[in-house]
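Here you go, one structure.
Of the protein chains in this complex, all but one are displayed in their positions.
The block that comes next holds chain A.
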Amino acid sequence: MTSLETWKTFEPESYYKSFLEKNKRPDGRGLMKVRPITIKIGTVTTAEGSSTVRVGHTTVMCGIKAEIATPALRNPDEGFIVPNVELYPCSSPKIKMGPPGEKAMGTSQFLKNVLHSSGVLDLKDLCIVPNKLAWCLYCDVACINYDGNLYDAALTAIMAALQNVRLPVVSYDAENDKTSVASERTLPLMIKLMDPTAEDESQGSGEVVVVLLENGSLCTTHKPGGQLILPNILDDFVKLAKKRVKVVNNLIDRVLTERMDTS
């Protein structure tokens, strides 16, 4: 153990304070500086759409599996989108084996809220035959390495993977009640040009997640308890998030066009 680690273990308060005084974080970043982000798409061949996102050390993979289901009675012309987050015990020593913990459950619900409230995907587009057939997209986010900022990484991964989805053409014969599916996957999803990207700032004792759409409107603001913050600090967060949304969206676009060129 180096002397620095010893200091961190025994006097964590003075350790972190010494960095804060210089407006730095222990990894050498400025307080308002974000970690580098890399996005890859089409990383899992068994999934209909997939992506890998790294934010600093945090690595998440999103794979989208499409299945065919019957639409719900209440919304006969809508499909389903089911986001789930799996925090695997290999990703961090804090995560134990067994059913998903609060963190995974909270993030799943957060993703669901964002996907449904932002209108990224019109669920009506997922309908094949009203009252009969609809696509159900299972968006599973697997966390391989958990080093903070899960909301941001998971949301970015889902957005990138959704844009990578290719579905086969389904034809339905009403007379014989028969369904056939083409063997080639050709149909891309109609993603509206609204792309939510989250920004969260871990403040040691609390975090704030701001989800913005591409046109700059706020979609979800999420502050699960923690330290109290002033409204003007929230303003700063939104400003920061706006900058980041541009960066992330440009990155996704670039990856997508690269993919188009190669295929």
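Everything below uses one rule, namely that a residue touches a chain if its C-beta (ideal position, glycine included) is under 8 Å from a C-beta of that chain, and two chains touch if they have at least 3 such contacts; residues count from 1.
Basically, contacts and distances are computed from a predicted model.
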{"item": "Per UniProt, the name of the complex member that is left out, chosen from \"Exosome complex component MTR3-like\", \"Elongin-C\", \"E2 ubiquitin-conjugating enzyme\" or \"Trafficking protein particle complex subunit\"", "value": "\"Exosome complex component MTR3-like\""}
{"item": "Listed residues A:T59, A:S118 or A:T220, member touching the removed chain", "value": "A:T59"}
{"item": "Touching residue (missing chain; options A:V181, A:I233 or A:V247)", "value": "A:V181"}
{"item": "Of A:L4, A:L31 or A:A69, the one touching the omitted chain in the full complex", "value": "A:A69"}
{"item": "Hidden partner chain, residues of chain A it touches", "value": "44-47, 50, 57, 59, 61, 63-70, 72, 80, 82-84, 86, 88-93, 97, 99-100, 105, 108-109, 112, 136, 138, 140, 142, 144-147, 168, 170, 179-183"}
